[in-house]
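Reviewing the structure listed below.
Just one protein chain is left out here, and the rest sit where they should.
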Amino acid sequence: MRVHELAEIVKGRVVGHAETRIERIADLDHAREGDIAYVDNEKFFESALASKASCLIVPNRDQFPGRTLIEVSNPKLAFALIGAALYPTDREPSIHPTAVVAATADIALTAYIGPHVTIGEYVTVGSHCVLHPNVVLYDGVTIGNRVILHAGVCIGADGFGYVRHELGYQKFPQIGTVVIEDDVEMGAYTCVDRAALGRTRIGRGTKLDNMVHVGHNCDIGERVVIAAQTGISGSVVIEDDVVIGGQVGFGDHTRVQKGAIIGSKAGILPGKIVRPGVWWGIPVQPLDQYKRMNAHMNRLPQMREEIKRLQEQVEELRQKLDADDADDAD
Amino acid sequence: MRVHELAEIVKGRVVGHAETRIERIADLDHAREGDIAYVDNEKFFESALASKASCLIVPNRDQFPGRTLIEVSNPKLAFALIGAALYPTDREPSIHPTAVVAATADIALTAYIGPHVTIGEYVTVGSHCVLHPNVVLYDGVTIGNRVILHAGVCIGADGFGYVRHELGYQKFPQIGTVVIEDDVEMGAYTCVDRAALGRTRIGRGTKLDNMVHVGHNCDIGERVVIAAQTGISGSVVIEDDVVIGGQVGFGDHTRVQKGAIIGSKAGILPGKIVRPGVWWGIPVQPLDQYKRMNAHMNRLPQMREEIKRLQEQVEELRQKLDADDADDAD
Partner (left out) sequence: MRVHELAEIVKGRVVGHAETRIERIADLDHAREGDIAYVDNEKFFESALASKASCLIVPNRDQFPGRTLIEVSNPKLAFALIGAALYPTDREPSIHPTAVVAATADIALTAYIGPHVTIGEYVTVGSHCVLHPNVVLYDGVTIGNRVILHAGVCIGADGFGYVRHELGYQKFPQIGTVVIEDDVEMGAYTCVDRAALGRTRIGRGTKLDNMVHVGHNCDIGERVVIAAQTGISGSVVIEDDVVIGGQVGFGDHTRVQKGAIIGSKAGILPGKIVRPGVWWGIPVQPLDQYKRMNAHMNRLPQMREEIKRLQEQVEELRQKLDADDADDAD
């Protein structure tokens, strides 16, 4: 594609040779002729000036005289959009012959179903979905449009629920379902369990990294981002636009409100309500409170010294007072 | 099934219309005609009174006059048992044509082997087992009766053992096996590694959630419950009836005694013995000790204030004493 065509996609302004052909995206350091790269940070201006890219996406044309540029307010976003245009992730619609698809499943004609995928009874898969190898959709699951499921994503396995009795554990029925809304992407081996009763939901535009666990009856909102290996117990509600780091753990029945950001490795106790703001630690607390507490802890050695010093001073005072008393008594 | 038939299953007492037909289980709020629901907590009595369920499972008939009831001492357990009767999880015994089963494997005639399952040489799978898609049983593994393995469960991969030498790592032989006893259930992608020498064991009636890792040579007892993403290093012993939260990590050669409950995200140091009681934190400690320590930490800002105040007071006293001495000297 030519520079002016790419600029149109991102509503950017062309500076220089609008007819230059662009074939690939690249980072500044590795770009060669035919590549487009982006720079959005002054730190990288030097790399940008030295870059062999045929076109740069920049926030401000003035810093790069003589170069072919696309000027936009958000170069990284423009680069991502141009990347999507140059490297379409859409696969040729098809169902791989090794996939096992139940006769009652309803698969959109534009979907791509990869090798060794298993799709159960009464499953729905929307248009332009991409299901990578070994994805497993248990019976009755609903997948929206433009959903990308990486290798081995497992939707609709039984939730983890048992009732204890004298002899052991009786399985609690897991007869609910799972709904994955449009534009969701999930990393390899991420699991979303079916609801016991009712449904587990992943909202529109939400992105889950690899090996995320979502328990039964969770309701995850729209445009939520969850990094790798985070685990979410049953009946957790996460509202729209929440951002969650990796290896976070949620106790059951917690609720995370819109506007909350939860740092990696945090732990949230069952039933907790996490309000807007940045949260950190085990158990989770507001980041600034965590930092204050940390500062206090780092001052522990000093506190101990201060206490020792006080003990000495008090002992000195006592001795002095005793001595004075003795003097007085004389 | 009719109410009196369900009541018989759970040894409950029928109140009202014993002949009412029940077709589904449901929660109180979503129940419709033909549904059975349960209530075991006063919090939900109001929902129960408003519920459209055709039959309620209750702990006490007196609170629900005019309703068709099954009265039992443990309504949740009764509900689970009735759910199991209405929704049998048993699958039609079969081996899916895409499954790869070694000629030497011994699969019970009543087992269900799902799509894309791989079963190695000399494996035994007991009666009424359900192996969901993509389960992998390496060579020589033994699976008991009525075992449920969700998608991608992997039994018998090599344990993680190497010997360091000058040039790198030499693999330590992983030639032992794995034994999974009766009535075990494992969530998606849970892995149980084979023993180096000897065997790794998962005891009867034990339930593992999704993405649990059990290392080589572990001995997990009967009726143990382990939540998602917990990791267990090599040669760990977990005795019967232990309850373990999610994302817990066990160092190698630890032993957890019967009667122990370990909270989510806990970390257990190698070689540690965890005695009966509730345990928490990294490294793990008794919950009440953890709470005391936490209370102490929360008092740190106050302690710091107290030290400052003491420093001022001591300084005041010193000045006063010095002034008095000066007076005396006059």
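Letters A and B name the chains as they come in the text, with residue numbers starting at 1 for each one.
Note that a contact is a pair of C-beta atoms (placed from the backbone, for glycine too) under 8 Å apart; a residue touches a chain by one contact, two chains touch by 3 or more.
As the structure is a prediction and not an experimental result, all values here were calculated from the model.
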| item | value |
| --- | --- |
| Residue of B:21, B:291 or B:320 in touch with the missing chain, whole complex considered | B:320 |
| Candidate in contact with the missing chain, chosen from A:185, A:219 or A:239 | A:185 |
| Omitted-chain contact residue, chosen from A:114, A:144 or A:176 | A:114 |
| Those residues of chain A which, in the complete complex, touch the missing chain | 25-27, 30, 74, 76-77, 79-81, 83-84, 86-87, 89, 96, 98, 114-116, 132-134, 148, 150-152, 183, 185, 187-189, 204-205, 207, 209-211, 222-223, 225, 227-229, 246-247, 264-265, 282, 297, 300-301, 303-304, 307, 310-311, 314, 317-318, 321, 324-325, 328 |
| Chain not shown, touching residues in chain B | 98, 100, 116, 118, 134, 136, 138, 152, 154, 157-158, 160, 162-163, 165, 167-173, 175, 189, 191, 193, 197-198, 211, 213, 215, 229, 231, 233, 247, 249, 251, 267, 282, 292-293, 296-297, 299-300, 303, 306-307, 310, 313-314, 317, 320-321, 324, 327 |
